[in-house]
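Left out: one protein chain. Kept in place: all the others.
Coming up: chain A.
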Amino acid sequence: MSNPTAAAAVSSASASSASFNIPQINKPLKALGDDIWTNKTAKINAELFTLTYGSIVAQLCHDYKRDFKRVNEKLFQMGYNIGNRIIEDFLARTALPRCYTLETMGEVLSKVAFKIFLNITPKYKISNNNNDLILTLGENPLSDFVELPSDAMKDLWYSNILCGVLKGALEMVQLDCQVEFLSDMLRGDSSTEIRIFSLKLLKDEIPAGED
């Protein structure tokens, strides 16, 4: 966004670290994400993006007469529809193979997906007996310049669109899951956390030919 990183050139040098029989031509995921972000992706102005999103949320709050639960649902639904489509963009850009562990999924989401679409790399951790993935957003371009009015503090998940995007995108690669916000700095919490849980790989729906 406003401060694109320029780490791709540095990190590609360490690409050939692991020693497999087949020559290592994969980049580590971080270098891959950085490279795609820096060299392969057209950018838009971050402030314009933030303000556009802000006006969508404000309009929804108005339309739903400040019923913030319904605003959350609507944002989730909008995100879901975006996720259904943005996954093709993600795959066309990265051509990454399927993730079989929560660990790789967290890594791909954080270092590649969030990186190339929002230029952030959330921290991820696995909790609840290896069942949940928790993404901690250090910064969130959606909520720059935002202050919630006091009546919205309790119920509105301002960036709930992100949960919908994750749900919609994962569903298209045959991963059923639920996604929710655990906390948001806008509400005065100490961090912004998204939780992905009830993950299930829909084996029957994986397209033939993949394995």
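By definition in this document, a contact is a pair of C-beta atoms (placed from the backbone, for glycine too) under 8 Å apart; a residue touches a chain by one contact, two chains touch by 3 or more; residues count from 1.
Just so it is clear, contacts and distances are computed from a predicted model.
Participant: Refer to UniProt and select, among "Trafficking protein particle complex subunit", "Podospora anserina S mat+ genomic DNA chromosome 3, supercontig 2", "Eukaryotic translation initiation factor 4E type 2" or "BBSome-interacting protein 1", the name of the complex member that is left out.
Facilitator: So, among "Trafficking protein particle complex subunit", "Podospora anserina S mat+ genomic DNA chromosome 3, supercontig 2", "Eukaryotic translation initiation factor 4E type 2" or "BBSome-interacting protein 1", the name matching the hidden chain's UniProt entry is "Trafficking protein particle complex subunit".
Participant: One chain is left out of this view; which of A:E88, A:D151 or A:D176 touches it in the full complex?
Facilitator: Answer from the full complex: A:E88 touches the omitted chain.
Participant: Would you write out the residues of chain A that touch the absent chain, in ascending order?
Facilitator: Counting over the whole complex, chain A touches the hidden chain at residues 18, 20, 22, 24-29, 39-42, 84-89, 91-93, 95-100, 104, 108, 172-173, 207-211.
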